[in-house]
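One structure coming up, written as structure tokens, with questions to follow.
Removed from the display is one protein chain of the complex; every other protein chain stays in position.
Take a look at chain A:
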Amino acid sequence: MKNSLFLSAAIALASTAASAQTLRIPHELGYGGSESLDPISPQRFYEAIQNMYSRLVRQGDDGRPSPDLALNWETTPDAKEWTFALRPGVTFHNGNTFTAEDVAFSLMRTQSETIQSPTKGVMEIIDRVEVVDDMTVKVVLKQTHADFPLLVMDYRIKMLDAETCGHNLDALCESGNGTGPYKMVELDALGTTTLARFDDYYGGLPGAENLELIAIADQDARVAALQAGQIDFIYALSAEQVPLFANNPNFTVQTVPTGRWIGMIMNTTVAPFDDARVRKAIRMSADRDVLGKLVFGEDNYITNCDHPVWPGDQYRADIACERDIEGAKALLAEAGFADGLTVELFVSDITEGAVRMAEVLQNQAKDAGITIEMVRVPADGFWSDVWMKEPFFATGWSQRPADQVLNEAYSSTSAWNESAWQSEEFDAGLEAARAELDFDKRKELYGDLQRQIWEDGGSFIPVHLKTVRAFSSNLSGIDPVEDFSIRYENLTKEAD
């Protein structure tokens, strides 16, 4: 007995010492183990690539682009040519030097026909990238884009080493060789992926020695893991989970308004959703304020009119979308469903609140004579088997700038055009907005696009979310910024 006590004490001591410098972050296993280390792969391993690679520009505190691998940039008056001056003396994990060649390679490969990256639709605006000298690169656009740096701020537009990737623009590059603060030690997407700090990181020595990305697909299991001290951090808590951590001195809780949203998407090419009146009727049947309160809790949401541009974005339009049951019924009758309409909605526990949102919509739509039959499917593999495959399904997006998300989720050629919406008016409008150099006029144009999505699109996006994060209180350095802007290299952890 004495022996075993001593032994367990020794083990406990040893494990504390080992984990003191290790940040343990959960990852949601959205691709069921086929997570890719290529940042532009449709199955990118977000938590890993976020720490292994760097971008040209990153979000500043004001949400505007600020320097990362590019130190500064300038454009011609027609906003068609953008010149970036690069940060000198940056090395990749394998010791290679970061140069303009790598930027040209990393930007051009996003357009590959064979990779079919979700970034393709957005980045196709690039005509060519010219290497001016080792530390200068000029990006020539096919058309004017006054906010081009916002596009390369995308969390997936990371700089890869052209040499490691064999200069091959058409193949996935899963080497993991980046310039980011952490380098890959062991990839095990189904279990624990280990990263070690990169001593030569240009931003200074990262805080924690190791990162462990632990696969936990289920939200309740993540909450339990945080409570038990098996992980240090949870990106988002649901309203009823907040009290578990709020009054506990072992944990810190942080509320951050974000552009994150959960929605229900109708495929606009499949009956009955190919009729715009049906789509609008479903949208009109919802009471967004009640829905937000029920699903996410008081003060944890900002109501929205079914477009993806969040309230913190400079281009957000003010649209009114009060609940209108009579209007919805009239539209349905016009579309030939005077006696009511029955549709199937595919949902899963993909993210906290998705199933409950479907349940509330189901209840609200009932008043307009719309019967929504819920089909629950497993969360594992939801994104590969159900999303964009069924006619009516749940979705979830993280925050993106207005132009990017409008393009990525709604332009007719985008790989992630989840409602399969084909609108020439919208495509042309988006082009016009980008070409407009006057801010106020540009804002008006972007506003029109949001109105078009509300009138005609295939989305139901009732609210944008505020995020409530929880982390162990011995963790410091997490700024109250949205997820993509968290700088893990600044996080430090005190020994227990």
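The rule is simple: a residue touches a chain if its C-beta (ideal position, glycine included) is under 8 Å from a C-beta of that chain, and two chains touch if they have at least 3 such contacts; residues count from 1.
Everything below uses one rule, namely that contacts and distances are computed from a predicted model.
Between the listed names "ABC transporter permease", "4Fe-4S dicluster domain-containing protein", "Cytochrome c oxidase subunit 1" or "histidine kinase", the UniProt record for the complex's undisplayed chain reads "ABC transporter permease". Checked against the hidden chain, the listed residues A:240, A:424 or A:440 yield one contact partner: A:240. Interface note for the absent chain: among A:78, A:220 or A:438, the touching residue is A:220. Here one chain is not drawn; of A:85, A:131, A:253 or A:374, the residue touching it is A:374. Of the listed residues A:152, A:360 or A:475, the one in contact with the hidden chain in the full complex is A:360. Contacts to the hidden chain, counted on chain A, fall at residues 219-220, 223, 238, 240-241, 243-244, 290, 293-294, 297, 349, 355-356, 358-360, 362-363, 373-376, 378.
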